[in-house]
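Of the protein chains in this complex, one is absent; all others appear in place.
Here is chain A:
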């Protein structure tokens, strides 16, 4: 899908194929470490949520590993590029392996599209390689002719396990 097609979207013209391509594109931008472009996939009021509890319903009054608005995501992205970010010397890299995203809701009337994607994720740094598995749920809407993520929820298979540093984005 080209940016051209994206910018011509309206809620009524969104197809399942558009959503699937969008999810793959997000993962690819992350794996290419193209974080500035990645942030552009998110709406201004978006959140990135990684629960710390099983079947968690509330990001505010239950514990989470991440519950970040755009300000916090921007801080992360700027930090990754910082000269004194010692935990990124050497730098981390990531790889996403996505199962075909499933479209759970097509609701053009409400301008709301929901997808469910099972994934494997690998993050490496120096000689270390960490493997994670889980499910990403996206809430997507159309803004100014383009798809935008309103909420990305990442449920790790072993959300309650003791992890070392998880520095990039799943």
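The rule is short, and it goes like this: a residue touches a chain if its C-beta (ideal position, glycine included) is under 8 Å from a C-beta of that chain, and two chains touch if they have at least 3 such contacts; residues count from 1.
The rule is simple: contacts and distances are computed from a predicted model.
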If you look up the hidden chain in UniProt, what protein name do you find among "Rieske 2Fe-2S domain-containing protein", "Ferredoxin-like protein", "Glutaredoxin family protein" or "Flagellar basal-body rod protein FlgC"? "Rieske 2Fe-2S domain-containing protein"
Filtering A:22, A:38, A:67 or A:113 for touch with the omitted chain leaves A:67
On chain A, where is the contact patch with the chain that was removed from view? 50, 52-53, 60-67, 69, 71-72, 74-76, 78-79, 82, 84-88, 160-167
